[in-house]
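Every protein chain of the complex appears in place save one, which is left out.
What follows is chain A.
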Amino acid sequence: MSELNYEELGLKVGLEIHQQLNTPHKLFCNCSTNLEEEYKLTLERYLRPALSELGEVDVAALFEWKKGKKYVYRIPITTSCLVEADEEPPHAINEEALKIALAIAMALNSNIVDEIYVMRKIVIDGSNTTGFQRTAIIALGGMLKDEEVSIQSIAVEEDAARKIDEGTDQVTYSLDRLGIPLIEISTGPDIRSPEQAERVALKIGQLLRMTGKVKRGIGTIRQDLNISIKGGTKIEIKGVQKLELIPDIVRYEAIRQFNLLKIKEELYRRGLTKELVLSNFVVKDVTELFKNTNSKIIKNGIEKGGLVYGIRAYKLKGVLGWELIPKKRRFGTEIADYVRALAGLGGLFHSDELPNYGITEEEINKVREALNATTEDALILIVGERERLDKAVEVIKDRILLAFDGIPKETRGALDDGTTKFLRPQPGSARMYPETDIPPRRIDEKLLEDAKKLVPESPESKMKRYIVLGLSEELAKEIIRDPRLDLFEELVNKYSPRVPPVVIASTITNTLKYVKSKGGDISKINEEDIEELIKSIYESRISKDSISEILVEYTTSKNVELKDIIRKYEVLPIEELEKIIDDIINSNLDEIRKRKDKAVNLIMSKVMSKVKGRADGKIVLELIRSRLKNVIE
């Protein structure tokens, strides 16, 4: 994909970072904050929009409710209680979580509010047993300095239940994750490039980890992105778990919005209006035409008692097939998303992609005829039961009309390839009201005092400290930027000065780069692996010189354990090393006598290639020197 000019495009990105806090207890009860697979009981529940919301609740939620979606909750016994089951009021807010969040607010120069009110944010997809998420703003404003990105707000909130399985009528969740404290940091829309978005996420993530009070590992930090371009709409993209994916998501979303605006232009260029499309919108039951079709999807649909609807989209030829994201997403894909999410139907075909999927030219022509359509019109075919089809027709009509406005306000979900799919319309105004079961919490001096102790060290002060530890300025900078900065700190605490901090820092930074350049799969290397290596040096089992070789071997071979490779590289006992050196000297006596002092290099290289990193080069050199002296003399 050719890169767009983001400055010209007016790209604006804001991040919402959700990080689980590593407190012993959940935010509003005394359950532990671990995940737990085991469960013995389940609960079955239904959610229903509260009265004042009927009519104004978001369509997806209302639709789910009308379908009578059942939510099944697994009840793990050590990590959930009556609070998660929505059978007991929440307890007072977890003070430790509050202190950690305040400390982070301080580190970001955010303004702490004077009194905290827990709010209920309506969420009706079952991920909260209550039907709302409890959340509280603790600070406003602030700045991530070196990126010039402003902070809008910092909130503490409860994590949602963990989704286990989703079917059409039923969603299963586990309650272990529900209620784990989260900090939510929202930045202003100040990010201007896909790369900067990743960088900001990384820096905030690192700041969070530096408190030493947040959870680590997959699923413990999640990013939401708000993305817009000039003339576009702020789109919310939820649930990005991998940082590396962020630049692609931003790129794809920018181009998606760019193309949606192009489509809007094209519609007006064709002289179309909403009214024209609406008054020429034709829907017909064309099941009869597909009685003998070879299309499996249509055939199956009809056999299950479904119908086939044909839709004429007036003068929209080429629009449904318009690529929003080259090779990945067309405008038709967007419509199909809506139909799936709002009408619960898969299987939508449009004329820009037909004939295909077993649907023949002849069938298309018959449909065209039945709908009284010209070749300038686009055709859409959908299959399913009548009730859903009727809903789908409305959804399709609405989505096509929205194209005249450009980019509909949506909440989208991130997919693994960096593209996104429609999840639900964005709620018009945040549906929030006070959580009356939790009294207001005044922020007092004592709380602020306690929070101050948890404020992570600033990068400037770290820099100074690392230079004292012996790191070069460049290496210090590099390690401060590295996502494993916290690992560095931890390993330095445990293993230096016996293992010099320089060795630890360069293992984490340069060595990994080297391994990657040698074709190693560095995603295989986790924090435990790095610790294992440093610990082996600490115990004098391996030489620091063998780290790169070990990691290259580890990351380029399959089905091997790091432990076994380390064993291979274990430092030779001194007697064995002496014996190897003696053997090599003895079998090269002639050469040595010829080269005299210069023979050192020859012997050195022969010995080193024999011991393959299982000896410290310095020691080997010394041994060779002292022995050669004797031989030469």
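The rule is simple: a contact is a pair of C-beta atoms (placed from the backbone, for glycine too) under 8 Å apart; a residue touches a chain by one contact, two chains touch by 3 or more; residues count from 1.
Throughout what follows, contacts and distances are computed from a predicted model.
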* Record-based protein name (UniProt) of the chain missing from this complex, from "Glutamyl-tRNA(Gln) amidotransferase subunit D", "Sugar ABC transporter permease", "TusA-related sulfurtransferase" or "DsrE domain protein" -> "Glutamyl-tRNA(Gln) amidotransferase subunit D"
* Any idea which of A:Tyr117, A:Phe281, A:Tyr357 or A:Tyr538 touches the chain not displayed? -> A:Tyr117
* To do: Identify the residue among A:Ile93, A:Ala107 or A:Ala136 that touches the chain left out of the display.
  => A:Ala136
* Asked: Among A:Glu3, A:Glu88 or A:Glu473, which one is in touch with the chain left out?
  -> A:Glu88
* Which residue numbers on chain A touch the omitted chain? -> 42-52, 54, 82, 85-89, 111, 113-117, 119-122, 124, 129-132, 135-137, 140-141, 153, 155, 429-434, 436, 439-440, 442
